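Encoded as structure tokens, here's the structure I'll be asking about.
One chain of protein is taken out of this complex; the other chains stay put.
Here is chain A:
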Amino acid sequence: MVFVSVVLSAFAAVTLWWTMHAWRTPETLAATRFAPPDGEQHLTFSLLVPARHEQAVLEHTVERLLQSTHEAFEIIIIVGHDDPETAEVADRVARTAPGRILVVTDHNEVKNKPRALNTALPYARGDVVGVFDAEDQVHPELLEHVDHAFRATDADVVQGGVQLINFHSSWYSLHNCLEYFFWFRSRLHLHAKKGFIPLGGNTVFVRTDVLRRANGWDGTCLAEDCDLGVRLSSRGSKVVVAYDSTIVTREETPHSLHGLLKQRTRWHQGFLQVLRKGEWRRLPALRQRLLARYTLTGPFVQAFSGVVIPVGVAIALWAELPVLVALFTFLPVLPMAATLLFQVIGLRDFGKEYDLRIRWHHYARLILGAFPYAIVLALAALRAVWREYTGRRNWELTSHVGAHLREAAPA
């Protein structure tokens, strides 16, 4: 019991340490921002938008993309051959901007996002390939910033920020939003610095030649974004993360708890697959390999500890343990409670950065929902292990209804 407590608290402390990376000092915080663009445009972009049963949100997304201030970009929408509704929407918007938009049909029998992206890759004409999801709300100035970031840092990959916005939709969406906030605002920068980065699923930009040399995405992996990041990291590509709340890509949380569970299962299972593939073993430094191993197994330990720690505390309180042992079981609560406190501060910061009104009941919801959310994550982790073990590796799609669009309208 004492040993488990010490290990769990060490893990929680390390995770907390990394999660808070951006706020360590004012200097680190300043370093996470996008530099303002210089107004020049040198690169051409191919923006890949895979859409599957997403006719409700696709049109809006593409319209936003078309508003981009950058001159040189094309949009490639990928639709499935078995999905006429989405294809129809895609064709309709394509007609509004004939030179800009290309619709590619994915004929793969088994459909998933990496296969859709691979289908589109041969058609990409730009210097840089960017990926967006069909429900993304992209800022018009993003491409100019990215253009500048590529040129200023000589990067192979630029990862922009993504943020879930509809924190008010449900109790879990609040936690989900904050997870994104901490990940993109802080943790990802640490990964970029250390040279091992699991990329995000969208608002990720890769130089086309680098991507082609890496043979595109892994069509069998459930976390193709993470996998790509690991492969590019292992090959020594330079990855740059830049975050600016004003030009971050806005997304929505899964609209049901079941959806969240499915999405999280997919990610966790994808992490497991990446771990098993072992590409990360090629990372040059031992520290990087340790970070890779830690990051890829992280969700499981986190899910485990999120449930085990409160249970351990309950045992300590109700079972008559020796006082010293009981005190030790409270040790992991320290980083856990600190994490929660930082989440409260994070929620305030989140509200300020995105100009959202955070009320007292949101804070209450955050605190009360922490344990149930930990249970959801733990369930997803268990489910992922189970599915991977039983060989069920199909793609469970998260559906989108556009809650973040309604949120954004008044703003």
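The working rule: a contact is a pair of C-beta atoms (placed from the backbone, for glycine too) under 8 Å apart; a residue touches a chain by one contact, two chains touch by 3 or more; residues count from 1.
What we mean here is this: contacts and distances are computed from a predicted model.
Enquirer: UniProt protein name for the omitted subunit, picking from "CbtB-domain containing protein", "4-amino-4-deoxy-L-arabinose transferase", "Quaternary amine transport ATP-binding protein" or "Probable membrane transporter protein"?
Expert: "4-amino-4-deoxy-L-arabinose transferase"
Enquirer: Of the residues A:Ala35, A:Leu290, A:Ala314 or A:Ala364, which one touches the chain left out of the display?
Expert: Considering the complete complex, A:Ala35 is the one touching the chain left out.
Enquirer: Sort through A:Pro50, A:Gly80, A:Gly161 or A:Gly195 and give me the one touching the missing partner chain.
Expert: A:Gly195
Enquirer: If I consider the whole complex, including the chain that's not displayed, which of A:Trp17, A:Tyr123 or A:Phe371 touches that chain?
Expert: Checking each option in A:Trp17, A:Tyr123 or A:Phe371, the one touching the absent chain turns out to be A:Trp17.
Enquirer: Can you say which of A:Val2, A:Val110, A:Val311 or A:Leu341 touches the chain missing from this structure?
Expert: Per the contact definition at the top, the residue touching the missing chain is A:Leu341.
Enquirer: Which residues does chain A use to touch the chain missing from this display?
Expert: Those residues of chain A that touch the unshown chain are 17, 20, 23-27, 29-35, 149, 152-153, 189, 192-193, 195, 197, 233, 237-242, 316-317, 321, 323, 326-327, 330, 333-334, 337-338, 341-342, 344-345, 348-349.
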